[in-house]
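I'd like to ask you about the structure that follows.
Of the protein chains in this complex, one is absent; all others appear in place.
Presenting chain A:
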Amino acid sequence: MTRPRTAAVRAGIARGRIEFRNTMTNLGELLGWLWLPIVVLVVMFVLRGTPVPGSGFSLGTQSVAGVLAANVVFSGVLGLAVALTMDREDGTLLRAKATPNGVIGYLVGAVLAKAALVVATTLMVLVPAAFVYDGLELARPGAWPTLAWVLVLGLAATLPLGAVLGATIANTRSLGLVTMVFFALAAVSGLFYPITALPGWLQAVGQVFPLYWMGLGLRSALLPDALAAVEIGGSWRTGATVAALGLWALAGALVGPGLLRRAAARESGSAVAARRAQAAQRPAR
């Protein structure tokens, strides 16, 4: 039965377009995803006079790549996790389950919408930043292709993680914990200050997660090669970046679909109603 699945994938692509449009036309939601990179960029603007240690290069400019990496991972992981959790709470996932091949269409749509959102917010941050910060090498041949493959691989590594979180987390409230873990990781991933300044064991922790590799890959795309000197091993380590992000993508692709199927299988009208009743009982804060 390939035809019904094809129809579902096509419907999923249409779904992704509609969901993406709905986000882009909802200023509140859009700002929800943009405020963090904007705040960090403003802070970094203040620090633009501070040089990266061992070079004359502006720390502010160097951190633009970090801001973008954080945005990709934050919007990719949390964006999808929030969407899945909310869609479970309001019955969207159940609606998909009640539709033939609806879960396939739903997932295709959710992943595409978030991927498009990440690409859009990346550009919305990068383009103004290129005007404000000196030294970003966007005109260099290879800058945009590198940016493109790092983004694609980064999305492939992080979106499944978001799907897994969305499938396993019970309610939207628990997502606060995920946000805290994210900020802790951001601190050890060398996004805003060279990771080589951290103790060795923290460098090791940072290098386990995709956030560090996203930052490294984006710095290699946007910054002069000379700045590779402050990285671990004094290199952009392109091969290791591909391997690390690729491993995360592979792990996600192996674990994600099964977990999502299980999450969808648990859905029923009374499950949605029970979750809603629980949500209603939450003390207002």
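Quick note on the criterion: a contact is a pair of C-beta atoms (placed from the backbone, for glycine too) under 8 Å apart; a residue touches a chain by one contact, two chains touch by 3 or more; residues count from 1.
Note that in this section contacts and distances are computed from a predicted model.
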Worksheet entry | Per UniProt record, name of the chain withheld from view ["Insulinase family protein", "ABC-2 type transport system ATP-binding protein", "Tryptophan synthase alpha chain" or "Probable membrane transporter protein"] | "ABC-2 type transport system ATP-binding protein"
Practice prompt. Sort through A:60, A:105 or A:215 and give me the one touching the missing partner chain.
Written response: A:105
Practice prompt. Using the touch rule from the top, list residues of chain A that touch the missing partner.
Written response: 1, 3-4, 6-8, 10-11, 14-15, 18, 22, 26, 87, 90-92, 94-95, 97-102, 105, 267-270, 272-273
